[in-house]
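Missing here: one protein chain of the complex. Every other protein chain is in place.
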Amino acid sequence: MRARDLGLACGALPPGDRNAITDVPGVLVGHCTIADGPVCTGVTAILPHDGNMFQMKPIAAPAVTNGFGKSVGLVQLGELGTLETPILLTNTFAVAPCAGALIRRAIAADPEIGRRTATVNPVVLECNDGYLNDIQALAVTEADALAAIEAATEDFPVGAVGAGTGMSCFGFKGGVGTASRRLRLDGATYHLGVLVLANFGRSGDLRLPDGRRVDPEAGVEEEQGSCIVVIATDIPLECRQLTRVGRRAGAGLAWCGSFWGNGSGDIALAFTTANPVAQEPDGEFQDRRVLAEGRIDRLFQATAEATQEAVLDALAAAETTEGRNGHRRVGLAEILDRG
Amino acid sequence: MRARDLGLACGALPPGDRNAITDVPGVLVGHCTIADGPVCTGVTAILPHDGNMFQMKPIAAPAVTNGFGKSVGLVQLGELGTLETPILLTNTFAVAPCAGALIRRAIAADPEIGRRTATVNPVVLECNDGYLNDIQALAVTEADALAAIEAATEDFPVGAVGAGTGMSCFGFKGGVGTASRRLRLDGATYHLGVLVLANFGRSGDLRLPDGRRVDPEAGVEEEQGSCIVVIATDIPLECRQLTRVGRRAGAGLAWCGSFWGNGSGDIALAFTTANPVAQEPDGEFQDRRVLAEGRIDRLFQATAEATQEAVLDALAAAETTEGRNGHRRVGLAEILDRG
Amino acid sequence: MRARDLGLACGALPPGDRNAITDVPGVLVGHCTIADGPVCTGVTAILPHDGNMFQMKPIAAPAVTNGFGKSVGLVQLGELGTLETPILLTNTFAVAPCAGALIRRAIAADPEIGRRTATVNPVVLECNDGYLNDIQALAVTEADALAAIEAATEDFPVGAVGAGTGMSCFGFKGGVGTASRRLRLDGATYHLGVLVLANFGRSGDLRLPDGRRVDPEAGVEEEQGSCIVVIATDIPLECRQLTRVGRRAGAGLAWCGSFWGNGSGDIALAFTTANPVAQEPDGEFQDRRVLAEGRIDRLFQATAEATQEAVLDALAAAETTEGRNGHRRVGLAEILDRG
Partner (left out) sequence: MRARDLGLACGALPPGDRNAITDVPGVLVGHCTIADGPVCTGVTAILPHDGNMFQMKPIAAPAVTNGFGKSVGLVQLGELGTLETPILLTNTFAVAPCAGALIRRAIAADPEIGRRTATVNPVVLECNDGYLNDIQALAVTEADALAAIEAATEDFPVGAVGAGTGMSCFGFKGGVGTASRRLRLDGATYHLGVLVLANFGRSGDLRLPDGRRVDPEAGVEEEQGSCIVVIATDIPLECRQLTRVGRRAGAGLAWCGSFWGNGSGDIALAFTTANPVAQEPDGEFQDRRVLAEGRIDRLFQATAEATQEAVLDALAAAETTEGRNGHRRVGLAEILDRG
């Protein structure tokens, strides 16, 4: 079940073939799902390419809409503008093992890291799944993080899987969702794809694309959620432009009904697969192609539309889940079916 | 005509008595309107209090959603966190005379400025009204800026007045709009008020609170607009909190249908009338009351709701206007009447 | 051996009694040193107070001079302006176990974390000690992190101890250093103290307070270092002011001869012990005392002076060390003795 299966398409721009972040050529996504009674959590990995990320670094930039979050790696990403590892998503207390796994994996691939060359900057983003998941169980291991990376493919499930297993969104069952938009530039086809870890929003605030509000009829709790938005594109952009693109994820979340609540760590990370930067470049300069700034509006629109739809995609796909202590989140599809 | 007269109320929180930024005690607003054939422009002044602003500085902070704008004064405001002059809104090319007027006015009131004391930091925000207004005429003078300040009162008109005279919004006639929200904290009543200079949005993108899209049926031009959002409150906040509150203006604009287009300089400035800072303080410390962070969500919601409604207020009040070169913007009320 | 024992006092303001960060009442520092052949590394803990940090959060702010670093916790710290755990310093690859230890320790003290309340934001800062230390050994454990916290006292050693065990600075043996300055405000005595983890600077660039340059005569390598600067004060400051104070750490590093090289993650974190914020406040407001902005220059000067002296303190105290693979760093005292 995807957002469009429930009639929840967003915006005007056409989606890519998969309507997924993996419509951007080379991008892969993998999950490791941990569901065992009160433990419902996991890891989701996004790989900008399937090669050695430390040797061939994708250009990237963070965009923090609300910094109530415990991400790892964003300070260096903002300074240097390059990714050195896959991007891992997980629960708030699993950031440490995920970072550890990325470091060990990088060292295994490049034994000179931290010796002859610089160290490596792991990037891990997180949401708090503590309503459904027994987050204090600290169930995620380094092996789980590596399993998510190993599982990465072009076709991947969405909903209550991987890092999305225990997430909640607008009082419904949340999770992982995705969407993409296809763009024509200089006669060629490009894509911009979004993957969200949707764990934000108060009950009653969800707004569907036609303006309807939908309420899970669950009691309202104070928001302790978050939303992570990863944006990929094959359009060549410089860091400054990626920051501008990433900021528009906030508009997509607002279109879902959010005002970026105090407790919601709403953080975006945008990368391009164009112009990757070599760890050991041949010369002192690199030639890059960059989008003309006057053409960037379509990317802003694509980001906002795909972010909105990716959130609805997570809601559409995530099935009703019961977690720790009898806590329960109903799937949006179930409610819309009833309605 | 106000937004609520057209049935365009936004959100769940109750408005203040005037549903205006001047519901915050002490805040005043004045206009100087310049409408003379192809020249349709002006100045709007917002006064946090009616005293000497250089001597008694309101705590304030900027929040830049999209920095495609030519504001004056935001660098120092971000560093020091205090206002030293009234806030002026005007057209892009009138920033210089408005800044000049604020400097002259401050010197007249405090002859030691730039001599014994530091200089003064004028704050001027702007939008490009060049579609209706002959912006190259450079029609705004220092006298006009002073006239707007002199005219400041609690009850003020909205729509195509002051700085809003020549503005456009979603292909309709734009302008100045306002709204407020009433909040209860520790048993007392407080207000958060918003005033917008609405000059943003592409034709066809406007979304009403019930989800309807409305189209002015005008040809679509590339966005060269902007939106300025001034937020006032009597709730005591520190600078960091004002930045967080100001950022939520972006959610209100998104709720109107915007994705913060490339050409739209979407800039917010939030101030509190609590805890003003003396230019020459008595001691080395100041005692301040500050809102507990855990209570800030209602302010975020109030900001997003009031920003959305203030934009619709500008659209509701602004009447059909013809400007330079036969350019014409239709008022939203006229279109809704027809519909 | 301290900086002043080598005649390396810096600046004009008087130091506190210990000339240490622990001159700020309540602040404690502890080390866990791991020195075993090619493994020479460790953890240093800074405690703003000896109570429950999650329940009573010190006001704090980061200031990033050069973001080439892998710190944890700064995004949330910048947004919310409060610390929730002790501050841990360690090597780059030990950030994950240190963060894990802080999470487990917080949960043990507050079993409602991640259940009824929000999660906790661990703060860990790091430098790359890979020249002397076999950083790939991943020798630091969660138990080591807890041991550093347990060891925290007012009187603590400096030099090649704790996180400083394997650090290098200007081609010499680096490590942990500290200094403080005493300030009079409104008739009372206050302190500003600094602790650095000094691991930056190219051979030959070190400049002593009298202008002399000192060279370790070691071969010059490309900088892969960093410097962490933790600033504590009991002067009441708001977050914006702490950011301004923290930024002046960069001036202190420059006074040592640095231009903040590309590879040097120069990151400061400033906190005040005044006005701590309760996790569960009594009312909706908090009363705070705040320093008048016009008095902040002395704090800027104190920060720059104490940062410069703390770096020299680390150099003065750190003894010649031999680490992995025959790598060796000579202590500055040894070189100055010879000269």
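When the chains are written out, they are named A, B and C in that same order, and each has its own residue count from 1.
Going forward, contacts are C-beta pairs under 8 Å (C-beta built on N, C-alpha and C of every residue); 3 or more make two chains touch, one makes a residue touch a chain.
Not measured: the values here are computed from a predicted model.
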Quick one: say which of B:Asn19, B:Gln76 or B:Ser180 touches the chain that got left out. B:Gln76
Can you say which of A:Pro15, A:Gly81, A:Gly130 or A:Gly159 touches the chain missing from this structure? A:Gly81
Touching residue (missing chain; options C:Ser168, C:Ser226, C:Gln301 or C:Thr321): C:Gln301
Among C:Ala35, C:Leu185, C:Ala254 or C:Leu336, single out the residue that touches the unshown chain. C:Ala254
Looking beyond the chains shown, say which of B:Pro15, B:Pro97, B:Gly177 or B:Gly201 touches the absent one. B:Pro97
Footprint left on chain A by the chain that the document does not show: 79-82, 185-186, 236, 238-240, 244, 277, 281, 283-295
In the full complex, chain C touches the hidden chain through residues 65-66, 207, 210-212, 222-223, 244, 247-248, 250-252, 254-255, 258-263, 293-294, 296-297, 300-301, 303-304
Chain B residues touching the omitted chain (full complex): 64, 66-76, 78-80, 92-93, 95-97, 99-100, 103-104, 107, 111, 113-115, 118-119, 121-122, 128, 130, 135-136, 138, 224, 263, 265, 267
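What we mean here is this: only the chains that are shown with their structure count from here on.
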Give me the ID of the chain with the smallest distance between its Cα centroid and the all-protein Cα centroid. A
Could you grab the centroid distance between chain B and chain C? Build each centroid from C-alpha atoms only and quote it in angstrom. 43
Rounded to the nearest Å, the gap separating the Cα centres of chain A and chain B is 34
Indicate the residues of chain A shared as contacts by at least two other chains. 66, 263
